[in-house]
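With one protein chain withheld, the remaining protein chains of the complex are depicted in position.
Lettered A, B and C in written order, each chain numbered from 1.
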Amino acid sequence: MIRNEHMKVAGQREIARNIYELVLEGELADEIKEPGKFVHVRAGETLDPLLRRPISIADYGNGRITLIYRAEGYGTRVISEKGLHGQADVLGPLGNGFPVEAAAPGTKALLVGGGIGVPPLYGLSRRLKEAGVEPVHVLGFQSEDVVFYEEEFIRLGETHIATVDGSRGAKGFVTDVMASLGHEFSVYYSCGPLPMLKAVAEGMAGTEGYLSFEERMGCGIGACFACVCRTDSNDRGYVKVCSDGPVFKAGVVTL
Amino acid sequence: MIRNEHMKVAGQREIARNIYELVLEGELADEIKEPGKFVHVRAGETLDPLLRRPISIADYGNGRITLIYRAEGYGTRVISEKGLHGQADVLGPLGNGFPVEAAAPGTKALLVGGGIGVPPLYGLSRRLKEAGVEPVHVLGFQSEDVVFYEEEFIRLGETHIATVDGSRGAKGFVTDVMASLGHEFSVYYSCGPLPMLKAVAEGMAGTEGYLSFEERMGCGIGACFACVCRTDSNDRGYVKVCSDGPVFKAGVVTL
Amino acid sequence: MNRLQVELPGLTLKNPIMPASGCFGFGKEYAQLYDLSKLGAIMVKATTLEPRFGNPTPRVAETPAGMLNAIGLQNPGLEKVVTEELPWLEQYDVPIIANVAGSETEDYVAVAERISKAPNVRALELNISCPNVRCGGITFGTDPKIAGELTRAVKAVSSVPVYVKLSPNVTDVTEIARAVEAGGADGLTLINTLVGMRFDPRTGRPVIANGTGGLSGPAVKPVALRMVYEVSRSVSIPVIGMGGISDVDDVINFMSAGASAVAVGTANFVDHFVCPNLIDALPDRMDELGIRNITELIGRSHR
Partner (left out) sequence: MNRLQVELPGLTLKNPIMPASGCFGFGKEYAQLYDLSKLGAIMVKATTLEPRFGNPTPRVAETPAGMLNAIGLQNPGLEKVVTEELPWLEQYDVPIIANVAGSETEDYVAVAERISKAPNVRALELNISCPNVRCGGITFGTDPKIAGELTRAVKAVSSVPVYVKLSPNVTDVTEIARAVEAGGADGLTLINTLVGMRFDPRTGRPVIANGTGGLSGPAVKPVALRMVYEVSRSVSIPVIGMGGISDVDDVINFMSAGASAVAVGTANFVDHFVCPNLIDALPDRMDELGIRNITELIGRSHR
């Protein structure tokens, strides 16, 4: 069930430059059955900024959810600085997440994330591991100062970091690292900027894959048609990222 | 000099229902030479609420100013709830205050305040007392739950409280109390809603008096012509409450 | 007696609150959140003769206390709306106002004729004011003569009362209002969105793929109130007011300005429960203001 809840802020900390980890407590947490869903967060309580911000659920459990977001634009800065006075106005859980069951127990799954696309992969990786799947992580960032959750991912499985400027891990893009991996994957999952998703999908052509998309949103629940993507694979000719996604099987959305 | 300063919040407390006392620290405090001036306070830091709120300086000294305001409308509620995170964006001091020197030492001065017009009279009363004038206070409120600073005023001199519903002090208006005072006053000072100022000025006709006015403001410094009042007593035909006032000698502003 | 009840041509409203067209789809999504029977009415998404995909993305952008949209009337087309969307809504006890759009008079007429026969459609809202579609649309809404003629053509075929939705992007909104009243409109709805833009400082280009978009939300409320005030004084048909409504005093104020009922658009994205919340808040606020029946508010600023 979708709830609109004033969730209690159990903690917020800056885990990398302008990247915040926000832990929220409330009943909404118990509604989440799948990693990769998102919540729609109100920034402040006045009329400016007006719209909610979509943020992936990075992790969930025990009546809590964890969000990891970059405070760069106007609204996310308000959220980080002062929008959250002990509580946050959150709508969710929204959308469809990553299918954990797509990876058979005992197989390896590839998880590829870029920047603020990394957070939902953490919850996914935990669930995969619980299901007996071996997650392998390839995480791309701009530079060392914005790398986050490296330790957390390492604890769950093999983890490769790439930075554009080479200041941490391999220099280059996630696809450069992927090319050098010698594993067999039953399935891949990816979240990040569109050009990255495209490159990942090309590199993994032939393997079953799931991609999580971003689009500007209005309602976040499928009512306003703000967030559509073209697709050739259904009769409508489009999907809505907020309610049909944000996760789609590779090949559904025209890249 | 007029400063725009992010003043440090030294303390805020609710002193009556929806009435807050806010103590601010900063260099602006040292610019104040006269009671009855005001500051222009920004509510929040986003674009809504947009305009600053004019609030009288209730007291000042030792690098601090005290504001007393009613959090009733949109902006003042934002100020009280969350607008002030350790600091407040304040422009001031603005306008012209009460002339303390109008009351000769050894004489009695009448101070009449209504509701949120009471605060600036506190700073005035302190300065009068320091100057050897004996202040007599008549303070009107709606009802007992919004009465504030009674003790503080009593410490400075004779103090009469009137409430509209009689729940504290005399039942009725300040003018009812004024009629029953047996004193001789060299001068009177008043701040409150327009009908009260009018009644006070009528009741005190013949005595030198100073009235503090309220008007909706834009700039707060005399540039936008939002806050004009008609007057017959100067060649322009009007005064600006923000820069010519808010305090005017009784008779200047057409009531 | 229901204090919140309002009677309008074709519509008996339990309360004067309805979601605005385009902000509520065909109701399915919000039905997950609350019981749609609670609403005074529902203004469903614009319907065109053929299915439309709409504009490229990004289609929305935030602005100070507002937003821009250029959805481009994406909708599944008349056939699907009358065979799937509207029948699905029949399970709720709520009148539907069907928003009708097109590029040519013939499109409007064809959609109006068929959609007005759907059992739960109690009124049409002629969308002559959408700023986000290139052909037709916007000119219908800015030329009084064309607007009047279109109204007449649609009235001739509609089985239910016809409300015309006015554009705020005009020099004199009362001129268009009078023209569509003369054309036989049963009511007016206003305002649609103001045309606006947002730019990306890095690229220097518009943020919305379409270039311009329609501005809505609290930012436009003062303009909407002014137009509702002006229009309701210059016509004798009822007005449904909208533009930036987000709290109960906004409802009171639009009705004071002259609206007989109100629609809520953008605020549904900010507080997804805003419509039922407003309905619940109205009686208490009316008590505070000494208003017995909501209809007392209508146009009280004119008196």
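Operating definition for what follows: contacts are C-beta pairs under 8 Å (C-beta built on N, C-alpha and C of every residue); 3 or more make two chains touch, one makes a residue touch a chain.
Note that the structure is predicted; figures quoted are calculated from it, not measured.
Within the full complex, the chain left out of the display contacts the shown chains A, B, C. Checked against the hidden chain, the listed residues B:A10, B:L181 or B:V228 yield one contact partner: B:V228.
Residue-level contact of chain C with the missing chain is found at 63-66, 68, 142, 169-171, 194-199, 201-202, 204-206, 212-213, 215, 217-223, 225-226, 229, 244, 249, 252-253, 256-257, 285, 289, 297, 300-301. Against the chain not shown here, chain A presents residues 47-48.
Although one chain is not displayed, its contacts with chain B can still be listed: residues 1-2, 4, 42, 47-52, 74-75, 91, 215-230, 236-238, 243.
Just so it is clear, only the chains that are shown with their structure count from here on.
Across the assembly, the mean Cα position most removed from that of chain C is the one of B. In this assembly, the C-alpha centroid of chain A lies 54 Å from the C-alpha centroid of chain B.
Between chain B and chain C, the centres computed from C-alpha atoms are 46 Å apart. Contact of a single residue of chain C with at least two other chains is seen at positions 64-65, 218.
Across the assembly, chain A contributes 47-49 as residues in contact with two or more other chains.
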